[in-house]
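A protein chain is absent from this complex, but the other protein chains hold their places.
We call the chains A and B, going by the order they appear; numbering starts again at 1 in every chain.
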Amino acid sequence: MARKPSDYQSDIWNDWCPGCGDFGIVAAMYRAFSELDLPPEKTVIVSGIGCSGKTPHFVKVNGVHTLHGRAIPFATGIKLANPELTVIVNGGDGDLLGIGVGHFVALGRRNIDLTIILHNNTVYGLTKGQASPTLRRGLRPKALPKPNIQDAVNPVSLALASGFTFVARGYSMMTEHLKELIKEAIQHKGAALIDVLQPCVTYDNIHTVEYYKKRVYKLEDTGWNPKVEKIEEKEEKIVKAWMKSQEYDDKIPIGVFYQDPHTPSFEERIKERIPSYLETPPARQKIEREGKTIIDSEAFRKIFSYYIVETE
Amino acid sequence: MFNRLSIIIGGPQGAGLETSAQILTYSLAYLRYGVISDREYFSNIKGRHSYVHFNISSEQIPTSLTYPVQLIAALDHETVFTHFDSLEEGGVITYDVFTEEKTLDTTPSMEEDLKIRLRKIFKELGIDGSIKSLVRYISEDKKIHSVPLNYSEIINEAAKKLVLPASQAARYVSSIIIGAVSGLTNVKKKAIEYSLARRFYDRPELAQQNKVIVETVYDKVVREHGPILELAPSKLNHREMMIVSGNDIVAMAKTVGGVRFQSYYPITPAADESFTIESYEKLEVDGLEIGSILVLQTEDEIAAITSAIGAALTGARASTSTSGPGFSLMVEGLGWAGMNEAPVVITYYQRGGPSTGLPTRGSQSDLLFTLYASHGEFPRIVLASGDHLEAFYDAIEAFNLAERYQTPVIHLLDKFLANSIVTLPVPDLSNINIDRGLIIHNGGADYKRFNLSTTISPRAFIGSNCIMWYTGDEHNELGHIDEDPENREKMYRKRMEKIKIADEEIPEEKRLTYYGPEDADVLLVGWGFVKGVALDALKTLAVKGIRTAYLHIRMFSPFPSKSVEKLLERFDKSKVITVEHNYLAQAGKAILINTGVRITKEVVKYTGRPIYLNELVDGVLKILKGEDRVVLTYGP
Partner (left out) sequence: MGESVECNKCLHFTVHPSYPYIVICVDLGQVVAQPREACRNYVSKTWDRLIKQLSESGFLYCVECSRPIFNEEELRKHKTEFIPFEFFTDEVAYEEAPSGD
C-alpha cells in the first residue's frame, strides 16, 4: 500500500509563522513524496540554517539540519557515499545564494543527482528580515532601515549558468503545481533546482500573496518546452531559458525552464572510473574481516609495490 | 669509509632535483642503507632555489637531519652560494664550471636578505664573490675538495652518442648529479641502473639515456677524484625497503584503514596525500577489486569537511586532509561533527603560519588551535605522530577512535614529515584492528540516534532500515531541536563524557613514549617531528656524559595527564626542556593546562626549517648552563 502524504508528516510542532509560505512547500513535499512512494529510510532531507533549515524536522524521512550555507556539501557527501538514497536540499535564499553560493555553483558543475528546493522569500527571516541575495535593489521590506543597495541574483539564471540540468520555479501557494515540480526534479537524474517564491508574512510586505497572485503565470500554459530533446539543441535551449529567466517584473513565469537529460550525472562520471561504484558505493563496502583489515600484508605489498624496493 | 653521510643536493625548483633525489634514494635503499631526506622549497612552481638534505647511514635508519654536511652537489650556482657554509672541513663540493663567473648579482632568484648577509661575509673574507673565488676560498681555507664538472660538455657528448629528446632536458642535469654523488660515495652502478629502470619503467629509452650520462660522470669522478666519501657497506639486512614520504604513508594507511570517502581542497603540504589515494581509487589485488575509494576535490575546505561528515553519516569511513588555512575554514564543520557525534577524520599537516605564512615550510604552531578550535565545547581526539611509522599506525587508529567515540579526530602532522622521504621497513599489519564502534544495523521504527541510556549511543547509518535526524542545534534523543534546560544538561554531559571514557579506555602508554635511561638527568619533552632529532640527541648527549631522556607525546586529547605528571615529578625542574617548532612552546602549555606542571625551559624553532641535531644538542647545552629559552635558527 502506497504511503499517504500524512505518513510523511512528523509529530514535531511546526513553529513557522501562521500563514508562512514554508507550509506550502512542506505540503507539496508530503504530496510529492507520497506520489513517488519514497521509502523514508532511503530518503534524506538536508537543510541549512534559518526557517527553511527546520524543514527536515517536520518531515518523517531522514533529516540532516546542517550549517548556514553548507547543506549542499553535506548532501554531496551523503549522496556520493550512498547514491541509492534520494537526497533533497531545502535552503533559504540567504543560505544557498549568499553564504553558500560557491557550493551552489559547484553543484551545477558536478551535476550530482540532488534536488534543491530554494525557499526564496527575499529576506533573512530568522534574523529579523535583512535583505537576502534575491531582494532587488531599491526595495525596502519593512524591517530594512534603508532601501537595499545591492542587486539581486536571479536563482534561475545562476543555476543555468552553473550547469544545473533541471531548472524550475514554483510558487509556495500553488502547492499542486509545486508538487509536480518536486516530483519531476526528484526523478531527474542530475542537479535540479526549484526556485520557490515564498511570501514571508512577517518581514516582507512587498512580495505578498497578493503580489504574486497578480504576476505569476505557468510556463506550460504558453506552450513552453523546456526539454533538450537532442544534445545538439542544448545551446539553443539554455539561451532561451536564460532569456526567459530575466522576465521578473510584471509577469513572473513558473514551471520548468530547462531540462537536459543528456549531460552525465556525477555518479555516472564516477562509474566511468570505478565501474563497481553504484553496486558497492563507499557506504556499502565491507572494510574489515573479523575485525582485521581487508588489506593484509600480502595485498599491501601487491597494491603498493611501487613504493617497495627489493634490496640487493 | 663513512658509516654516516649528510648530503645536500640543490638546484632550481622543477628542474631535475626531484628525480636526482628519487634515484639516489632508490639506489641507497636497494643497497640497504637507511635514508631520511628533507625537502626544502619555496612557494613557487619553478625557478627558485630548492634543496634536498639527506642523512644516510650504513648502521641504522636515521631519524634526524644534521649539519655540517659532507657533500654538496649543485645543479646551479645559487646552491653553491646558499650552502657553501654548511660543508664540513674536508667535505666535497661538486658544481658546474660553467657557473664559475657567476656572482650574487647574476643570481636574481635569491632573496635579497641572503644576498646582503653573503655580501658582508664575502667582504670579510676578501673575496670577489664569484663562484670561482668562493670555491677557491673553501678549498684553501676549509680544506674542501672541489669537484668541478662541465655540465654542458657532458650533455653535448651524450647527445652525440644518443638521441636526447629536448623535453627531458632537466633530467640530464639530474643524471650528472646522480653520477657525481654515486661516484663519490661509491654507490654501485648496478643500484643506479636498477633505480633508473624502476623510475622509467614505462619509458625504457629514458632509463638508457640517463644511464649513459650517469655512468660517464660516475667514471670521470672516480677516475679523477676517487670515491672520496665512500660509504661503508650497509650492516642493515632488510630484504625489502619502502621509500615513502609522510603524505604517501598516510595515504597508504588510510587505504588500509578502510577510508572510502576522502575529500580535499588543494593545499600545501597536504594535497599529495589525496593525489596518492586517488591513484589507488580502485584497490585491486591480482586483478580482483577488493574495494574502491571516492576522492572528491571540493570547491573549498568547508565543502571538504562537510561532505566528509555527510559521507560518514551514511557509514563510510570518511576523512579530509588539509593544512592550517584549510583547517581554519573547517572549524565550523568540526563543531557540527562534535555536536552530532559524527566520526570524521581530519588529517592536518601543519605549515608555517599565521595566514599564508610559510606555505612550504614546516611548523608545529597549530597544536593549541587544534585542541580548542570551534565555538562551544565538545570532545575531540587529537593524535600527533612523530615519524612515518607512527603516522601509518595513527592514521588507521584515527578512524577506529572516531567511530568508537563517535567524535571528530584530528591527526596532527607537519610539513617536515609530509615531505621528508625515508626508507622504512614494510609495516606489520598483523596487529592492526578495525574497530567500528557501536553500530546498529537494525534500528527499526523506534530508533533514537542520541539515545541517552548510554553515553555512546548505538549508531545507525543513514540508509539503513530506520530514520534519524541530525541537527547543529541542541537536540533530544531523536535528533530534534530541544532547548529544554534538563535535556540540554543531559545531552551536553553525554557528549563531554565520551572523552572521559576515551581517557579511561586508551592506555596512557599508547599516548606517550618515554625514551632513554630510567635514571636520566635531563628530560626533553616534544611531539611530532621533533621525535627523530630528539632521539638522536639523546645519543649525542650521552656521549658527552649527559644522561638524557625524551618524552614523546602522541595524543593530546585525551591527554595522558597522570603519566606525564608522574614522569615530570622525577626530574629537576631546571632540567626539563620542551623542544618544539613554535614560539610559545605549545605542548608545554598543553601540559600546564592538563597537569598544572609548568615547564620553564624551552628550545624552540620557528624558521620553518627542521630542528637539526647539531643545533638541538647546542641548545640543550645552553639550557643546562642556565638559559631558560633557546631559539634555533639554523638552516638556509
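In this text, a contact is a pair of C-beta atoms (placed from the backbone, for glycine too) under 8 Å apart; a residue touches a chain by one contact, two chains touch by 3 or more.
These numbers come from a predicted model, not from an experiment.
J.: Which of the chains on display does the removed chain touch in the whole complex?
T.: If we consider the entire complex, the absent chain touches A.
J.: Which residue from A:T175, A:S245, A:Q259 or A:T311 sits in contact with the chain not drawn here?
T.: A:T175
J.: Can you say which of A:N205, A:T263 or A:T280 touches the chain missing from this structure?
T.: Hidden-chain contact among the options goes to A:N205.
J.: Name, in rising order, the residues on chain A that touch the hidden chain in the full complex.
T.: Residues in contact with the chain left out: 5-6, 9, 13-14, 16-19, 23-24, 26-28, 30-31, 49-50, 53, 126-129, 142-143, 172-176, 178-179, 201-203, 205, 208-209.
By definition in this document, only the chains that are shown with their structure count from here on.
J.: Which of the residues in chain B come into contact with chain A in the complex?
T.: Against chain A, chain B makes touches at 26, 29-32, 190-191, 198, 238-244, 248, 252, 255-258, 260-261, 263, 280-286, 289-294, 296, 298-300, 302-304, 306-318, 332-333, 336, 396, 423, 426, 428-430, 432-436, 461-473, 479-481.
J.: In the complex of these two chains, what residues of chain A are touching chain B?
T.: Listed in rising order, the residues of chain A that touch chain B are 12, 40-42, 44, 46, 49, 54, 56-57, 60-67, 69-70, 72-82, 84-85, 102-103, 105-106, 270, 273-274, 276-277, 280-285, 287-288, 291-304, 307-312.
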